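Some chains have been omitted; the remaining ones sit where they do in the full complex.
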Amino acid sequence: MSTTLTHTTKLKVKFHECDPLRIVWHGNYLKYFEEGREDFCHTHGISYLDAESNGYATPIVSSSCEHKKPLAYGDKFTVETSFENAASAKMIFTYKIFKNEELICTGRTVQVFLDQNNELSLINPEFYQAWKSKINL
Amino acid sequence: MSTTLTHTTKLKVKFHECDPLRIVWHGNYLKYFEEGREDFCHTHGISYLDAESNGYATPIVSSSCEHKKPLAYGDKFTVETSFENAASAKMIFTYKIFKNEELICTGRTVQVFLDQNNELSLINPEFYQAWKSKINL
């Protein structure tokens, strides 16, 4: 039984995202991941603003990216964002970027829940647990 | 009698600031202006955080840049930030960027004061007027 939810976002490389090597500057992939993640969250009804209205911030505590191929100016690509069902109180997303059928890079981000006193939540906040139940996780 | 205060900031072009034309992407000059402005404000004792602790935000309502020459990766340059003493309730800064003696670009930003109700202040806030007095403006 799979517990993976995946969402696909279509994007296009912009001029200001490219560097003197004429490829996307490596740090900009974290922007693409963020776009994929926000698109996922919007689609699946769990946004950054939901977290906030429930009194939580969800800062990223870990991020990584493995590059296989570069993207260049004007390239169209897709970000596949998948939700990884974590046992601990963390939101984990993995990413795959494709140009046509070709894998460009993979990535992963981990977010935690900070309450209004800036304390790390060791269990899933209620609103988050409710969301997981709603999508059968 | 001059009412111009000027501050000089030394910077160096970073790789991620350059575009496929191998020059600084035009929008990044606004970052250089911000660095110059913050350096000016820090030196002259009037920071963004001062505004905030006095209940004001100081958003930029106008910005412009005229480019004469490009900057390339690794170039060292200076930002000359000047305070323009405005009659109205605005903070106006002008900028000149030089590489060696050569003028690279000029720019200008205008900021207004918004109070805690997000209302535009039509007169100079007290903390700002006090600062201007202190520096004899």
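Labels A and B are assigned to the chains in the order they are written; within every chain, residues are numbered from 1.
The criterion applied here is as follows: a residue touches a chain if its C-beta (ideal position, glycine included) is under 8 Å from a C-beta of that chain, and two chains touch if they have at least 3 such contacts.
Please read all numbers here as calculations on a predicted model, not as lab measurements.
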Oligomeric copy total, full assembly; chains in place: 2:
4
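As a working rule, only the chains that are shown with their structure count from here on.
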What rotation angle takes the CA atoms of subunit A onto those of subunit B? Round to the nearest 5 degrees.
180
Please tell me the distance, in whole Å, between the geometric centres of subunit A and subunit B computed from their C-alpha atoms.
34
Could you please specify the touching residues of subunit A with respect to subunit B in the complex?
15-16, 18-20, 22, 25, 27, 73
